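A quick write-up on the structure given underneath.
All protein chains but one are shown in place.
Lettered A, B and C in written order, each chain numbered from 1.
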Amino acid sequence: MLLSDEQISLADAARDWLAKRTDLAAARADGAALAALYSADDVRAAAELGLTSLLRPAEGGTFADLAVVVEELGRAGSPLPLGQAALVARLLDQIGIGAAVSDAVADGAALAVPAAAEPDDAAISGGPGADGTLTLAGRAAAVVGGLGAAWLLVSAALDDDRALALVPAASATRTARTTLDLSRDIAAVDLHGVAVPAGDWARVGAGLAETLDQALALIHILDAVGAAGRLLDMTVGYVKEREQFGRPVGSFQAVKHHAATMAVDIEAARLCGHDAARALDSGDLVVAGTAVAVAGSVAGEGTSRAASTALQLHGGMGFTWEHDLHLFLRRIKVDELVRGTPRQHREHLIATAG
Amino acid sequence: MLLSDEQISLADAARDWLAKRTDLAAARADGAALAALYSADDVRAAAELGLTSLLRPAEGGTFADLAVVVEELGRAGSPLPLGQAALVARLLDQIGIGAAVSDAVADGAALAVPAAAEPDDAAISGGPGADGTLTLAGRAAAVVGGLGAAWLLVSAALDDDRALALVPAASATRTARTTLDLSRDIAAVDLHGVAVPAGDWARVGAGLAETLDQALALIHILDAVGAAGRLLDMTVGYVKEREQFGRPVGSFQAVKHHAATMAVDIEAARLCGHDAARALDSGDLVVAGTAVAVAGSVAGEGTSRAASTALQLHGGMGFTWEHDLHLFLRRIKVDELVRGTPRQHREHLIATAG
Amino acid sequence: MSVDWGSGTELGEFRAQVRAFVAGHAPGRAARAGVRSPENAEELAELRRWIAALFEAGYFGADWPVEFGGDAGHDPRRDVVVAEEIARARAPMQLGGNALAASALIRFGSDEQQARLLPAIRSCDDLWCQLFSEPDAGSDLGGMRTRAVADGDDYVVTGQKVWTTNGHWADRGYLLARTDPDAPKHKGITAFAIDMDTPGIDVRPLRELTGTSDFNEVFLDGVRIPAAAVIGRPGQGWIVANASLAEERNGVSAAVVDLQLAWEDLHALAQKIEIDGRPALEQADVRQRFGALRAEIRACALLGQSSFTRWRAGRERVIDAPAGKLWFSELNLRLNEFAVDLLGARGILTEGDTDAVDSGRWQDAYLYARAYTIAGGSSEIMRNLIAERALGLPR
Partner (left out) sequence: MSVDWGSGTELGEFRAQVRAFVAGHAPGRAARAGVRSPENAEELAELRRWIAALFEAGYFGADWPVEFGGDAGHDPRRDVVVAEEIARARAPMQLGGNALAASALIRFGSDEQQARLLPAIRSCDDLWCQLFSEPDAGSDLGGMRTRAVADGDDYVVTGQKVWTTNGHWADRGYLLARTDPDAPKHKGITAFAIDMDTPGIDVRPLRELTGTSDFNEVFLDGVRIPAAAVIGRPGQGWIVANASLAEERNGVSAAVVDLQLAWEDLHALAQKIEIDGRPALEQADVRQRFGALRAEIRACALLGQSSFTRWRAGRERVIDAPAGKLWFSELNLRLNEFAVDLLGARGILTEGDTDAVDSGRWQDAYLYARAYTIAGGSSEIMRNLIAERALGLPR
C-alpha cells in the first residue's frame, strides 16, 4: 500500500511543475477571468508530463497513479482540472466514442471534463430519438473546469439505464459560479435540449456511471488532502518562526497538540483516499463504493478541521486576503461539499452495511 | 441571577455538613448494602438542617434554593435523595394529601421519593375503582432512593388526566439495580396491582405532573453540575502537585487548556441549571420546560465531557478503584441518562421552537 | 432568549421605546457578519447621523459622568437593552474606537482633552480608531514595538499598527506607543489622542479573507505629536488601555442577539430546503444540531448576563469575561459551519452568485467567524487566563 518509486517520481515531478506554474495571485484578482487562472500553454505542458493521459487503458494508468497527481493539484491550489480530464479520456476509450477528443485531451490540445448532476439533485436525463440522436435535459450544478473545457462528458439517465454523451461545451448553457473556491473554475451547466448525434454517445451499464461518480468524488477527496497538507506545512513553518511572549508559538504545548492533530487527520484522510483509488482499480464497484464513502467521511471532516485549525494557529496573519491560507481553506470546503457530502457518504456506509 | 447571601449560607452549610457525613468508601464496598450508604441518623440530621422541607409552600422555599442544595449533594457524592424528598413534601402539600408523610419527611422521620416512568418508557397508569381506590399498573425503571424510601409518590396517567398517588414503598415490588452509579440507591419499582385508597391519591392537572418531571430532570442536572465541580477541584489540585519531566503537569499548556475548558463547561452548565430552577419558580410551564431542556442539553454534554477530561488528566492515578474520581464520573453519566437524555432535551427544544 | 428583564416593567417599557427609536432612525444597510466599516462616504455620513441621534436621545452616553452629558440615575442594564435592540435591528453598533476613547478620556483625560474631545464624540463629528494591535505582537500587547520618542515638547512616533477598524475614515486615533524602552514590558507604554491627519500617518486598507476591507494597516513614520496629546501620564498607557478595555460589558448580550437571529433564520431555512426528499428539519441529525445550538445560545446569554450582573454587584470573577468570550466565539463558528454544511452542494455559492442562498450570508459569516476566536484575545489566551488566573495553575 506504499507508493511505488514510480509514483513517488510522478508526485515529485507534478509537484515541481505545479509549484512553478501555479499563480495563486490570479485567484485573488478581482473578478478573476477564467483566462487568468490558466493558459492553453499550461494545459499543453501538463499533457506533456502525461498528466491528462494518466488513466487511459492503453497507458496502463491506474487510479492509484491519478491519486498522486490529484493530491499535488490540491497542494498547489492549481486551477487545472487534470483529474477530471484524465477521467474523461479513460471513459471515452473504454466506451469507444470520441477517440479524437480523447487524443486531444491526452495531447493537451483541449480539455474535457465530466458533467454530472450533484448527488442530491435530479439526474440529467437523455431521450433517444429515432435517428439515434440523444436529446438531453437537466443540469449539472457544479462542473469543475466547466468554463475552460472544450468538451463535456455528460452522465445521463436513459430509461432504466445510463448513457455517457460527449458534447461540445459551447452547445450547453454554462454559467460561471461565484463560489467559496477562488482557485478553480466552477460552472453550472444546463443541458436542456442539447442534441447528441449517434456515435457521440453510448448506452453504458450502471456500473460505468457509478465509476464516474466514484472517481469524481475521489478527485475532490484527494484534492482536499493535498490542500490540507499544504496548510499543515504552512502552519508548521509559521509557528516555528512566529514569536509571542518571547518564544516561538510552536513551542507552546497546545499549539503542538493542535498541529499534531492536523497531521494525524490529514494522514488518515490521505490513507483513505489512496485506498479508495486502489479500490477503484480493483474494478469491484461495491468495494470501491465503500472505500470512496469511507474516504469522503474521514477526509471531509478531517481536512476541514485541519483547515480551521490552520487558520486559528495563524492568528490575524491568516485572516488577510493577501495570505494564501484562505484560498486553501475555501477550496477544501468546496471539495467537502460537492460530489457527495460527508453526510451522504455516511448514509451510504449505513445503507450498505450488512 | 446571583445567589443571595442566604443561598450562599445554605450552600456553605450543606457543603460542610455533607463533607463530614459522606463516606465514599461505602460506595466502593463490594455488594454495598443500602444500609451502608446512609443511616436514619443522616436523614434526621439533614432534615434538621432544613434540607427536606426546603420546598414546602409554607416555608416559602424555592427551586432556586433547592438548586443550591442539590449541587452540593452532587459535589459530595452523597447517597441521600434529599432533592427528591423535598419535592415530594412540596407536592403533597400542594395537592392536599398525605400531610403526615409530608411532615415525616420534613422532620426526617422517613424518606419519600417520586416514582415516575422514564421518559422513553410507557407511563404508569392508574385505574379508578367505584370505591375511590386507584389501582396502579406499570413500572418506574430507575427510582433514585427507591430502596431507602418509606413512601413513593407515583405519577400515573388517569384517563386523559394525571394522578399523583402516595403509596407505602413496601407495597410495590422494588428491585435494586446494579448501575454505573455506585454512590446512590437506584431501584426499579413495579407498581402492578398496587391499590391506593381514596384520600391517598389525587387527580391533578397535566401541569403538576409536568412540574414533577421537570423538577426530577433538574435534580439530576444540578447533581451532575456539583459532581463535575468536584472533579474540577480534584483535577486542579492534582495537576498542581503532580510532576512530570521535572515540572508540575499543570504548567503544560495543553493541560491548562483542558482544565479551562472543563471550568467553562461547568460554569455554563451551572448557569443553565440555576436558570431552570428559577424558571420552575416562575410557575410558567412552557418557560420551565424550555429552561430544563436547555440545561439538560448543555449540562448533559458538558459535565460528561468534564468528567472524561478529569480522568484523562489524572493519568493512571484516576484509573484505580480506590480513587474517588470514577465515583463522580459514573454518577455524572447516570445523571445524564436518566429523566431525559441530552437527545431528548434537544428534541424538545426543536419540537417547541416557533 | 435575550437578557429580557421582564416586559411591562420599567426596563420592558424602556426596551419598547428603544425598539421604536431604532426602527425610526437606523440607517438601512446590508447585514454582514462582524465589525464592518462604511463602504462609502454616504454610508459614513449616515453612520455619523445615527450615532449622534443615539447620543442625542440619551441611549448612548447615559453612563457618562453628568458633567459630560451623562445621566446621574443611569441604570447600566439600560445599556444592555440598547445594545440588544440595535443588534436585533441589525443596525450599526456604537463604534468601538469611539467608546474606547471616550472611556479613556473620561477616566484619564485632561480637562482640556475632555472639553475638546468628548462633545465631538457625542455629536459623532469625530470618528476614532484604536491603534493598539501590531503585526508582531498579536495577542501579546507587551511585545509592542511602536516607539514614541520625546523631542522637546513633542513626541515623534514611528511604528506600525494593524487591524485598525475604520482607520481610513477616522478623524482621531487612540494610540499606544512605547515611550520607555528600558522599562519592564508593560510599564514603558504611553497612551495618546492623535489627529489622524497629522503628517507621517499612512493608512492602508487591509483586505480580509472575506474579500471586504474593514480594517487597515497604519504606518507611522516620524509622526510629530504634542505632549498635550498624552492621555493620563507617560508610562501609564497600559493602565489606561486596560481600564477602557474592561469597560466593554455589553458585547456578549448584543452578540447573543446576533446568534439568536441567525439561529431563527437558519431554522426557517431548514424548513424550506430538503434532504432526501424531506424538509431538512425533519431529519433527526439536523434536529439534534438545532436543539443543541438553541441550548448553547441560551447558555451564552446566561454567561453574558451573569458576568454583567456580577460586575454590577462588584462580584466579578476572573473566569467571567473570558468564559463568555470563548463560548460565544466558538459557538458562533460552530453555528456558521453548520449552516454552510447544511446547505450541501448549494453551500459553495457565495455573495455575487444569483443562486446563492440568502445572498451568501452564511458563507460570509463562516469565513468571518474565525475573527472572533482570534481577535480581542485569542481562544488560546482566554484559556491560559482562565487556567492561570482563575484556576491557579502554574505559569
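Throughout what follows, a residue touches a chain if its C-beta (ideal position, glycine included) is under 8 Å from a C-beta of that chain, and two chains touch if they have at least 3 such contacts.
Not measured: the values here are computed from a predicted model.
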Touched by the hidden chain, restricted to displayed chains: A, B, C
Identified contact with the non-displayed chain, of B:Asp42, B:Asp65, B:Asp93 or B:Asp181: B:Asp181
Residues of chain C (touch criterion as defined above) contacting the omitted chain: 283-288
Residue numbers in chain B that touch the chain omitted from display: 118-121, 141-142, 177-181, 186, 188, 242-246, 252, 254-255, 304, 308, 311-312, 315-323, 325-326, 329-330, 333-334, 336-339, 341-344, 347
Chain A residues touching the omitted chain (full complex): 1-2, 232, 236, 239-240, 248, 250-251, 253, 255-257, 259-261, 263-264, 267-269, 271-272, 275, 291, 293-295, 297-298, 301, 342-343, 345-350, 353-354
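The definition used in the following text is that only the chains that are shown with their structure count from here on.
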Distance from chain C to chain A - Cα centre to Cα centre, in angstrom: 40
Length of the line joining the C-alpha centres of chain A and chain B, rounded to whole Å: 53
Multi-partner residues of chain C (each touching 2 or more other chains): 380, 383
For chain A, residues contacting two or more additional chains: 252, 254-255
